[in-house]
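Every protein chain but one is kept in place in this view of the complex.
By letter and in written order, the chains are A and B; residue numbering begins at 1 in each of them.
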Amino acid sequence: MSKVEVKQKATSKWVCGGVNEHQRRTAGHFWQRPITNVAVLALLLACLPLALTSGFHYHLAVLVGINATIAISLNLLMGYAGQVSLGHAGFVALGAYGTAILSSRYGWPVPLALVSSAAGAALIAFVVGRPILRLKGYYLALGTLGLGMIIYLVISNEVWLTGGPDGMPVPVLELFGGRLTGPADWYWLIAVMLLLVFWLSTNLIHAPLGRALRALEGPEAVAGSVGIDVPRSKLLVFTLSAAIAALMGGFLALYAGFISPSLADFLHSIELALMVLVGGLGSVVGSIIGAALITLLPQVLTVVEEYETLVYGLILIGVMMFMPRGLLSSIIDLWRRIKR
Amino acid sequence: MSALEVISLSKEFGGVHAIEDLSFNISPGSVHSIIGPNGAGKTTLLNLITGIYQPTQGEVRLFGDSMAGMPVHARVMAGLGRTFQTPQVCMHMTALENVMLGRHIHLDGRFLPTALRLPRILSGEREARHRAAELMEYVGLADYLNDEPGSMPYGALKRLEVARALACEPKLLLLDEPAAGLGASEKADLTGLIEKLSGAGLTIVLVEHDMKLVMSISQHILVINYGQKLAEGQPTEVRRNPDVVAAYLGSAV
Partner (left out) sequence: MSEFFQYLITGLTIGSMYGLIGLGIVLVYNASHVVNFAQGDLMMVGGMSAVALLSAGLPLPVALVGGVLVGGLSGLLMFKFTIEPARGAGPLGLVIITLGVGMVLRGAAELAWGQRFYSLPTFSDNETIRIGGVTLVPQSLWVMGIAAVVVILLAYFFSRSLTGKAIVATSLDRDAAILMGINTSRMQLFSFGLAGLLGAVAGVLIAPIAFTYAAAGLMLGLKGFVAAVLGGLGSFRGALVGGLTLGVAESMMAGYGSSDYKDAIAYLLIVVILIFMPRGIFGGMSGERV
């Protein structure tokens, strides 16, 4: 045993060299620090209502906020941990239907139904996650797609519980004794949620845990060779991502007052992936921008609604072909080139 | 106590014995080499030691502890560090971040403290950055701290891997063909680095093709062929062993 101890002393000997002064500075400029980003976002969210002049504007802002939060959760999984999901809408729908069913059919208080549904979705993700996350690349895409479709089919077919394809109504959310009815009330609630998830995500990324997750995107062998428990890390981010998506799904249901199985369908999953890809894999700020663009696009396109599928398809192709790192990175690259 | 004990280890792939009833001991300290002709089973042996494969029979012990059934990451926590034949680095991280990755097992990676960004997370990050920078300097990469691995020369990537492995604070370091693909001067630098590490008391196991390098820095050599032990001993003994000469017929031993 004594020999080992000697060796550990030796170990600390060779890691204690002189400190490089240059290194001390690279802890990050203040604008790169997580807390700065959070503060800037908080400020923007607080000021945004100045630009929102109608109830419809608030309505759009709420939708963007919900989608942005979901997109951030999906980006944690796809962008940071490098695990594709083509079934994320399934978790959104689980949260939405869970909240609706528990509160309206079983009389649970709405906030309890909301939190329980998110926890339930997280539990499901935790249970199915381990086997599914063993898959890689295309197979993972297909596996998550299958998972999403199964959720969709259950929701569509269990009419007695979910109302089937006709959908079901959702009760009004009461918080702190007041009823949240108008989009303006909802704006502040969703803004707080977005800020919380944004804060949590940036904290995660700028920490050992986040670095370990990012390592999953690199060569398979690396993570294991530095002692990262790969299956556990994947499962953690999958569960977290599902929990956030389900929670926001619950809020979406409560806000909309009515839900239908299309929440869980394949195209909704694609739409969510599109938000992440347009914003850029691995960019939390990008996800907010991507969610805003994809949410607002149909509003611009309403005049020509029949073009929606075509335009979405073209955007998908265009983004992947011409700006595979997302809109934000592409614009930053362009800006740098112009400055030079 | 042995640093590494391999006890009647066997690995079969569909009836083919890649490793067959192999046993050897590696004592703590100094540089040990595992050599053998192509297809001798070196890679399989390495995968068995690091836990990428589970053996069909037998077991691996690290500093007296059985590694049976232990996954890759758990062996790192037990003190096993490694590098790869072709450098495996995360291209989307800076060189420094790649080395910081090596600090993983010494940092708090739990979810709640991270989510709340407790002070211990911040101080852990500072410490990791500090150590990683020191290690990069130690292996001679002080100029590459914030470079992207994609723009670094091949030899530098190999040293980056060594720095990352050292960041884990291993008790035993496995180097998988560290000299492969390096030029003469880079090889000399590498030899210097290995000797420096060995001099600091680290146990080093080298799996290498370059005979000159192996003969010059190893204190102990294990030769395997067809998944079995062919010879074992000091470089001078191994060099004279007729079986070894036969197995390497044509190559300069």
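In this text, a contact is a pair of C-beta atoms (placed from the backbone, for glycine too) under 8 Å apart; a residue touches a chain by one contact, two chains touch by 3 or more.
Here the structure is a predicted model, which is why all the values come from computation and not from measurement.
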item	value
Omitted chain's touching partners, listed by label	A
Hidden-chain contact residue, picked from the options A:153, A:172, A:192 or A:300	A:153
Among A:52, A:142 or A:293, residue touching the chain not depicted	A:142
Footprint left on chain A by the chain that the document does not show	78, 84, 131-132, 134-135, 137-139, 141-143, 145-147, 149-150, 153-154, 156-157, 266, 270, 273, 277, 306-317, 319-321, 324
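The working rule: only the chains that are shown with their structure count from here on.
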item	value
Interface residues, chain A side, partner chain B - complex	1, 3-4, 6-11, 13-20, 22-23, 26-27, 34, 200, 203-204, 206-212, 214-215, 217-219, 221-230, 236, 240, 282
Parts of chain B lying in touch with chain A, wherever the complex brings them together	1, 28-29, 50-52, 63, 71-74, 76-77, 81-82, 84, 88-93, 96-97, 100-105, 107-111, 114-117, 121, 124-126, 128-131, 133-135, 137-138, 142, 145-146, 164-169, 171, 196-197, 200-203
